[in-house]
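Note that one protein chain is taken out, while the other chains of the complex remain in position.
Per-chain residue numbering starts at 1, and chain names A, B, C and D are given in the order in which the chains are listed.
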Amino acid sequence: MELSIIGYDPIGAWQREATTIEELLEYRNSAGLSWINIRGLKDAAAISKLVEAFAIHPLTVEDILDAEQRPKAEEFDNYLFITFKSLKHRIDKAAGKLDLDQISLILTTDMVITFQESQSNLFEGIRRRIMNNVGKIRRAGVAYTVYAIINAVVDEYFLELDRLGNAIEVFEDRALDENDNTLLADIQRVKQALLEIRRVIRPLREGLNVIMHLDSELIAAPLEPFFKDLHDSATQVFDNVELFRELLDGVMEVHLASISNRMNKIMQVLTIIATIFIPLTFIVGVYGMNFMNMPELEYPNAYPIVWGLMILIAIGMIIFFKRRHWL
Amino acid sequence: MELSIIGYDPIGAWQREATTIEELLEYRNSAGLSWINIRGLKDAAAISKLVEAFAIHPLTVEDILDAEQRPKAEEFDNYLFITFKSLKHRIDKAAGKLDLDQISLILTTDMVITFQESQSNLFEGIRRRIMNNVGKIRRAGVAYTVYAIINAVVDEYFLELDRLGNAIEVFEDRALDENDNTLLADIQRVKQALLEIRRVIRPLREGLNVIMHLDSELIAAPLEPFFKDLHDSATQVFDNVELFRELLDGVMEVHLASISNRMNKIMQVLTIIATIFIPLTFIVGVYGMNFMNMPELEYPNAYPIVWGLMILIAIGMIIFFKRRHWL
Amino acid sequence: MELSIIGYDPIGAWQREATTIEELLEYRNSAGLSWINIRGLKDAAAISKLVEAFAIHPLTVEDILDAEQRPKAEEFDNYLFITFKSLKHRIDKAAGKLDLDQISLILTTDMVITFQESQSNLFEGIRRRIMNNVGKIRRAGVAYTVYAIINAVVDEYFLELDRLGNAIEVFEDRALDENDNTLLADIQRVKQALLEIRRVIRPLREGLNVIMHLDSELIAAPLEPFFKDLHDSATQVFDNVELFRELLDGVMEVHLASISNRMNKIMQVLTIIATIFIPLTFIVGVYGMNFMNMPELEYPNAYPIVWGLMILIAIGMIIFFKRRHWL
Amino acid sequence: MELSIIGYDPIGAWQREATTIEELLEYRNSAGLSWINIRGLKDAAAISKLVEAFAIHPLTVEDILDAEQRPKAEEFDNYLFITFKSLKHRIDKAAGKLDLDQISLILTTDMVITFQESQSNLFEGIRRRIMNNVGKIRRAGVAYTVYAIINAVVDEYFLELDRLGNAIEVFEDRALDENDNTLLADIQRVKQALLEIRRVIRPLREGLNVIMHLDSELIAAPLEPFFKDLHDSATQVFDNVELFRELLDGVMEVHLASISNRMNKIMQVLTIIATIFIPLTFIVGVYGMNFMNMPELEYPNAYPIVWGLMILIAIGMIIFFKRRHWL
Partner (left out) sequence: MELSIIGYDPIGAWQREATTIEELLEYRNSAGLSWINIRGLKDAAAISKLVEAFAIHPLTVEDILDAEQRPKAEEFDNYLFITFKSLKHRIDKAAGKLDLDQISLILTTDMVITFQESQSNLFEGIRRRIMNNVGKIRRAGVAYTVYAIINAVVDEYFLELDRLGNAIEVFEDRALDENDNTLLADIQRVKQALLEIRRVIRPLREGLNVIMHLDSELIAAPLEPFFKDLHDSATQVFDNVELFRELLDGVMEVHLASISNRMNKIMQVLTIIATIFIPLTFIVGVYGMNFMNMPELEYPNAYPIVWGLMILIAIGMIIFFKRRHWL
């Protein structure tokens, strides 16, 4: 469990690492704003101690510790609680199974506390912006820091959607290759990723909607457009998920039709070859019979006549199949 | 029919079993809170006697006795009525047909009455928490006990969803095994279980929504977050059901495509084998004819030449099929 | 056209049959409540005469006479109008095409008028309850009688759903029988019945919703839970229809997959048998040729050697197919 | 472009044809109500002149002239504008591609102006009712005339739905005929007609909803039930469209399953016939070989023994296939 605290105000900013909750709480006594970040949620006792110090509702603690918690936003008397899933930074860029991380966030008038399930360094960029006083992040209050955090999380989803979108474009080319045996499984994998994203983005959007209509003094009026903006972004993620799923259905339809089409073509040609030879094989069978009395066998030109007959039959059948557009 | 009553207040708790309703009603005269639990609903007369003693609306009695009652929450003048389905504790952990049990619950200012259709001991944990004074259950009023009861029921659904989710993961591996003849039936069984869960969870969620917007004095303001939490949990169950159903559709698609793909491959190879031998069989038929005058038959090298011709034809066809990627 | 009137109040009840509207209107002059029931709607003139006597809006009359009228509830100044479809009592219990009957109902302060399209005796039970003073039907006002009537109708739908549910359970067993040629048609028949029920229950539920939010003095406050109960029942019918339709889709999927699976199995085995014999037949064809100079023909052990060769080829192919899990 | 005007009041009615807008406007100066009907919308200039005389908003004119305008109802300061699609009277009763006609309608306090795209005589019945004083059409104001007009249009949809419903019943019988090659195309045609109806009825229903909640003085309170009735009718059209589409999906499923079933049956029987003869043909091939040393050939009873063997093999295979229910 890593504990860190950033204190900041329009004039300056400092950052400290702590090893125990008590140490962390000591650092907090700053006049300005603080952002406490907890990475790793194994030590339930330590977290309980922390939240007790800030009069957090026991249900909030439960929600923070429950790794399967559905994303949501809830207002309490003295704080705003938001929990959602982030995508972990991934080195390999292939689209596939998602690696989700639970982020919980408590916003009070002068403090943000963030809880990260894993050790991901998703917030590194924001931390740097605070320390280097980039943009208005030091001046705009803690709620703006919350906006920056959620924005960073949503941006990860857009990156993932870009990756999935690229994958779908490749699938569109692969759809016409009838020998591509792994396409269906690949499509299913992307579909599962999309379903996962939808499952976590939908409640996050609901949560942002709750925040927008909260009229809480924790989120000052000038910050409202920022949260509306987050809501729009979440909606866009959602729309794209739906679009991608319908595109994938189309890709799959084309692929299955391609496979079936090719199979039909092959079987048709093979069956026609067989059908042409079947009557010919019958004829040669006839003259292979050993009856005493088969007059044709003795005619001197019988053999070439039979050959001629068989060639005629074959040509006739080929013309018949061509006419019917079977060949 | 088993009748039991628990009396509790912040200071102490006691528990009694009764054999008749009259006995049960006598026990009730406690100054604190009571939780009456009825297991088995066969004896409609006894139940009528009980509810009469508390001025319960006849429709509520009907709903309690109707094993097919849709989950719902309804407020009456003097009490709140909630009915829903619980999952029975199951020893075998395989996912499959659900075993539902109807729970009805009446909440008054100082009393909870629960009606269980079966003899399940689902509430054992809560009873122990009351008797042993675990957490705030003795201090937080009867509405909190109601929360604890519904929470226990919803937790069962999460356990079942875990089991179904594990089953689906196994299905995903089985989907690529084209010889798995029971997968489709297994998928249908899990789908049915999901439909069942959805059918009972959706109205429960509606009911919890009703409770949240009730402004009833039976549920004090500090308890509202708890019921909101239940509502969130029910929504999460619902979302997971939908997610699982879509995953199962994907598994089924992949499985059907696998089967069809394999079948196509087999038929193609077999048909090509047949197609290669068909003209060869025709040729050997030709030289099996018994015409008097077949000059080839007498050529001394005719036999090896025909063999050579046949081998050439076979190789030619194999090359042709390879080129067209049919083989 | 059968005309009957029941007069009732908490103290007594009487019942009369009339042959003309005039006769019926005479009977009505009772001090208590009346329930007029009209069976058969062919005589539009007589019905017009009747409704004129009660100042009914012409559109209501049109709705009563239109056998294709969509279920609905409408409030007018002096009465409440409800029209819906009932299921006719059926003697044969097989699930299938529904036989719908249109019921229209006019509720005034002291009177219910019901119009039945057919001669069904659906209301016999309610009539008996009034005559024998069962329950509170005589005491609770005419709106309660309306509740009892609609309840009787909704109960018929539950009975039908039970029948359909049983049919679906049978279908689930039949789904795995690949030779069941009538299952698909049977499923379609049940689906049509479900669609029919949904088509008439959905607007009835809307109508009940209208009644619940009406604040009409025709429906006294103590009766509101009863109409809420009807609304819940209609919702439950609706939910079950959706559930059953999804179950039927599942049954159909399993059945189609079973059929296709069996077909594939058969074709595969047959094709493999053919494929094993094709090269053997070619070999025997080779040694049936009549070339002068075929050295093998003269070797004394050639015949058993060829037999051995053919047996080897056959065994080799069987092993090859087994290894590839094609057999 | 045909211009006609009807003037009417409870006492009398007159009807005139005009050739120019100016002539039409002269006729209008009547004390009672007027209904102006314009058939054919090619002459945009004339229509502009007309609407200018009544202070119509330019957007309304655009909507009237745009043959692709989506049905809608809009209230302006001095008039109510409604536009929708009617079905043209058709002589041939076969269900198929719809022939839609755009009707626009302007309602002021004492006048209705209707614009018909084509020359259809859809309003003939209403005109006759006004001229012959049938019902209350002369007494009930211009809004009632609007009701009568829209009602006539909606009735056409019901007639069309009846035709489509009959077509679907015929399809249900045809579904089991596997040789019916045109059924799928016929189903698609009916589906397209249903989609068309839905596309124009849904916005019409929205428009009627707008009118119902308008609180415009153009539509007096006593007429509100009539517009509610139109809304109900439009909803019923909509419901039937959905029902019919689901029925058609069912018909198609049964038909495709029938075709596939029959095909499977045929292929199975044919393949089994082939499979029985394949080993027999191999055997006769064996004894057609020309080896010097084939002892069986010289046994005197070899020929009948081979026949017996072949008959045994054939019977064995038939029994095997029967046992496996393949035949």
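Keep in mind that, in the parts below, a residue touches a chain if its C-beta (ideal position, glycine included) is under 8 Å from a C-beta of that chain, and two chains touch if they have at least 3 such contacts.
Only a predicted model underlies this, so the values are computations on that prediction, with no experimental measurement involved.
Q: Taking the complete complex into account, tell me which visible chains touch the one left out.
A: It touches the following shown chains in the full complex: A, D.
Q: Among A:Leu25, A:Met131, A:Ala152 or A:Ile272, which one is in touch with the chain left out?
A: A:Ile272
Q: Which chain D residues would touch the chain omitted from the figure, given the whole complex?
A: These residues touch the chain not displayed: 57, 59, 63, 68, 70, 72, 74, 76, 179, 181, 184-185, 188, 191-192, 195, 199, 202-203, 252, 256, 259, 263, 266-267, 270-271, 273-274, 277, 280-281, 284-285, 287-290, 294, 296-303, 306.
Q: May I ask you to list the residues on chain A that touch the chain which is not drawn?
A: 158, 176, 225-226, 228-229, 232-233, 235-236, 239-240, 243, 246-247, 250-251, 253-254, 257-258, 261, 264, 267-268, 271-272, 274-275, 278-279, 281-282, 285-286, 288-294, 325-326
We adopt the following convention: only the chains that are shown with their structure count from here on.
Q: Shared touching chains for chain C and chain D?
A: none
Q: For the homomeric pair chain A and chain B, should the interface be classed as same or different, according to whether the shared residue numbers exceed half of all numbers used?
A: different
Q: Please work out the Cα centroid separation of chain A and chain C, and write it as a whole number of Å.
A: Here the centre of chain C sits 40 Å away from the centre of chain A.
Q: Where does chain D touch two or more other chains at once, residue-wise?
A: Answer for chain D, listing residues that touch two or more other chains: 288.
Q: Building nodes from the protein chains and edges from chain pairs that touch, which of line, ring, star, complete or other describes the result?
A: line
Q: Which two-chain combinations touch?
A: So the chains that touch one another pair up as A-B, B-C, C-D.
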